[in-house]
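Sharing a structure, written as structure tokens. Questions coming.
Apart from one protein chain that is not included, each protein chain of the complex appears where it belongs.
To keep things simple, chains are lettered A, B and C as they appear, and every chain counts its residues starting from 1.
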Amino acid sequence: MISFLNDYNALACKEVMEDLTKYSLEYNVGYAQDIHTISAINLIRKELKRDSDIYFLAGGTQTNRIGLYQMLKPYEAVICVETGHINVHETGAVESTGHKVLTTKGKDGKLVLSEVDEVLALHNNSHLVLPRAIYITDSTEIGTIYTLKELKEISDYAHKHNLYLYLDGARLGVALNAKENDIELSDLAKYTDMFYIGGTKNGAPLGEALIINNEELKNGFSYLLKNQGGLFAKGYLCGIIFESLFTNDLYNKNAKNSLDKANKLRNVFKKHNIKEAYENPTNQIFVYLTDSQAEYISKYALFELWEKKEISIYRFVTNFNSKDSDIEDFDNILSKL
Amino acid sequence: MISFLNDYNALACKEVMEDLTKYSLEYNVGYAQDIHTISAINLIRKELKRDSDIYFLAGGTQTNRIGLYQMLKPYEAVICVETGHINVHETGAVESTGHKVLTTKGKDGKLVLSEVDEVLALHNNSHLVLPRAIYITDSTEIGTIYTLKELKEISDYAHKHNLYLYLDGARLGVALNAKENDIELSDLAKYTDMFYIGGTKNGAPLGEALIINNEELKNGFSYLLKNQGGLFAKGYLCGIIFESLFTNDLYNKNAKNSLDKANKLRNVFKKHNIKEAYENPTNQIFVYLTDSQAEYISKYALFELWEKKEISIYRFVTNFNSKDSDIEDFDNILSKL
Amino acid sequence: MISFLNDYNALACKEVMEDLTKYSLEYNVGYAQDIHTISAINLIRKELKRDSDIYFLAGGTQTNRIGLYQMLKPYEAVICVETGHINVHETGAVESTGHKVLTTKGKDGKLVLSEVDEVLALHNNSHLVLPRAIYITDSTEIGTIYTLKELKEISDYAHKHNLYLYLDGARLGVALNAKENDIELSDLAKYTDMFYIGGTKNGAPLGEALIINNEELKNGFSYLLKNQGGLFAKGYLCGIIFESLFTNDLYNKNAKNSLDKANKLRNVFKKHNIKEAYENPTNQIFVYLTDSQAEYISKYALFELWEKKEISIYRFVTNFNSKDSDIEDFDNILSKL
Partner (left out) sequence: MISFLNDYNALACKEVMEDLTKYSLEYNVGYAQDIHTISAINLIRKELKRDSDIYFLAGGTQTNRIGLYQMLKPYEAVICVETGHINVHETGAVESTGHKVLTTKGKDGKLVLSEVDEVLALHNNSHLVLPRAIYITDSTEIGTIYTLKELKEISDYAHKHNLYLYLDGARLGVALNAKENDIELSDLAKYTDMFYIGGTKNGAPLGEALIINNEELKNGFSYLLKNQGGLFAKGYLCGIIFESLFTNDLYNKNAKNSLDKANKLRNVFKKHNIKEAYENPTNQIFVYLTDSQAEYISKYALFELWEKKEISIYRFVTNFNSKDSDIEDFDNILSKL
């Protein structure tokens, strides 16, 4: 069975596992004060070209939840597109900290500023929540990516309107390594107030690196992290992982493998006349399949139903561990359709 | 430098690391629906002799926070001893979910029911919080352990007074394997409503197994876990870890090593006329040291100041990775005092 | 200046003020244990034909916030129409208790069950919030009312799908006294799990009567009320007010005056060829006015801009204190348009 189910279905890449094994009996101080964590922070800061505060958390929902909680006063709200992960797929994690998620329609999974204008125009007095942050994702829920120009525009808009900009980087690796991409980590450090570099979906067994760029948001975060149950006793676990990912370009290498296999998979679909639903340059491929096509393929490969329709949309995802042979095998499978 | 700093200073025991490496590229479904998680749950249930619900969380504070949150309605409170971890060392994590922690003095780090009587007598109307849970720890903050008789009495008391019983098992391994202990996992399944088996302090890189015994408390927990940011995408990470810990008696083996080295360390202290402050049968040793003794020892070993006094109390902790040679070396160090 | 600004712009009707004055120096026990509160509860229960629990709270937002908080576990959500007061005009009060508000488009300000179907179909696993309550308003934000048939259908639907039904009765008086209405208080007691009878917008200086019909929701409410800052020390303040409102049919009398004046005002608008935007049978009248019409009228009367458009919509509201002379004067004003 070939797995295109998602990008968090295999535990960890070889290099990360080797480093974890290497340091498994080494003594380290707890609570993220150890040398690996410090080293990982320094490696990341070098790419950020900025003295941002960096914390390692377990997963994406936790990171979004605690990161946005740090940004918002009790009556403040965050704006995102309807399909935003925080709005739909986090079981109300943001609301659990007391904050409303305000939504706009968006386009191609991305935020449209004219729609944010309408939200701000409506929310103009203390009987409605006070919008205070914008949440975007790169790559988005449907695999699209932001351009540097778009990022700058959203950043300028946000800061002009007294909003913080938060970027969810669960799939940042494939976004930054996509062929069309022109954003660098240092741009995110410059244009967002907070963002995270996702490890879980890029070859780490767990871990997201939350980056706090805005000075106003740095104070007290270590307290909030502990208070919300997000601090690891063995902080060096994520320290070692991110030290590994940011050594020898491993983070990009993992992402590039996902992208390479995704592009090859796209060609296979094209070759077999299977049409993409949401074209995008990253590692999530959304295609239209008839019921019988889907049934046939599901005997040989793992993938996900995305949207039930007359001709439904299915999602195929490549990952750090996808292989050329997976694509070749899949091509053969489709040939027998 | 010998480390007696604590029991979460080395990442993971050899067996756990080997299993993680073995399965690192295996495909598994996400969100704790995988075969390793199921297998780990079954292995633990076998020891519990009960069909409890079992979830794997990242760390102790998170587990206490979400576990107690599941137990309590907004106006309900939990009772524990003043030194309880949730009362002091979790940055208000329980209060962050809206709940008051009510405290009693306790004795030897353990709960005294006559003191709970006073709390219940005071809290008898809706102008005060409604006590609804008792929180105890085994082993306690100062290393002492409960007897089966005490556990039963507290359980009976709790249920008679419409209180749930929650047991924090961050250091459950050393408690259950201590020579004086007469409690088994199946007793905890029987007498508590919820408890957790700590992995982090017993050879796992992370992970606590939260056990829900009371049917009333099972419903909806998977939602709460996600809502509070406690669900792992790669749930099989903890699945593999606990599968490993509950295979070939590894969980007990790790604890027994901690205890063996602790008892040897106790003898070394005794031999050198250094007195224990809180006698206990587990892996935390609290001793009185003069300032000059502490200063001298600190050149050769890592340990922690516990309580500043004229003659201060210091804590030495052994772990899954402590070695006979550590104790012998330490004996030599003390000989030169 | 004639006020059609809203229905909470005059403090209290004569009868309520007289009763408050009459009992102002009488000794009463505190915290809603007094004889007036008991009497008010009994008067209301008589109309409910049910042994519901009844509490008096200060205002609508507080009542919705605490009432829904009592209904929902941390990860559960409430469904309402987009225009629902809790969704827009309560500064995120429901979210402040940790709960997501899920919205549907609705029709004429009322809930459409086929749209709720879609919400339930989407929210079918623990990665999304769990819908657990339906919130409706009678009369709605745009003055429309539910029929008994609709109420029954929504109630049946809710209970079939394990949802509680909550009804916001901020303007219940005018809803129940509208000519087209066929719902009685006893129907609300039967078909909703919780609802409130609004006092503030029907002649009381403050006060809403929250009615808990469902046994499951009764337990612990007095604790939650105090915990959330909603309990009055002088509970008899609202006790006296609702005793007054439910004596000599005062509650209906106040509402009927609002309705009578609203219908007369409707006729005046019709006479002057000013068109209603959202036709409805209660005390809120929404009309289209040109900018110059609005400017002219605003010299003589208070009213509110509802929706800015080419031809904007304005809201005129009558109240317990509106007078025939107000309508006659307004007719004269319009005659000079």
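FYI, contacts are C-beta pairs under 8 Å (C-beta built on N, C-alpha and C of every residue); 3 or more make two chains touch, one makes a residue touch a chain.
Note that this is a predicted model, so its numbers are computed, not measured.
Of the chains displayed, those contacted by the omitted chain across the entire assembly are A, B, C. Residue in contact with the omitted chain (choice from C:55, C:75, C:232 or C:288): C:232.
Touch with the chain omitted from the figure is made, among C:20, C:38, C:112 or C:217, by C:20.
On the side of subunit B, touch with the chain left out of the figure occurs at residues 74-75, 77, 88-92, 95-101, 126-130. The omitted chain makes contact with subunit A at the following residues, 31, 69, 73-76, 97, 126-127, 129-130, 220, 222-228.
If you put the missing chain back, the residues of subunit C touching it would be 1, 3, 5-6, 8-14, 17, 20-21, 23-30, 58-63, 65-66, 90-93, 96, 200-201, 205-206, 223, 226-234, 236-237, 240, 302, 321.
We take it that only the chains that are shown with their structure count from here on.
Taken as a graph of touching chains, this assembly is fully connected, with contact between every pair of chains. Subunit B and subunit C have Cα centroids lying 51 Å from one another.
The residues of subunit C that reach two or more other chains are 74-75, 97, 126-127, 129-130, listed in rising order.
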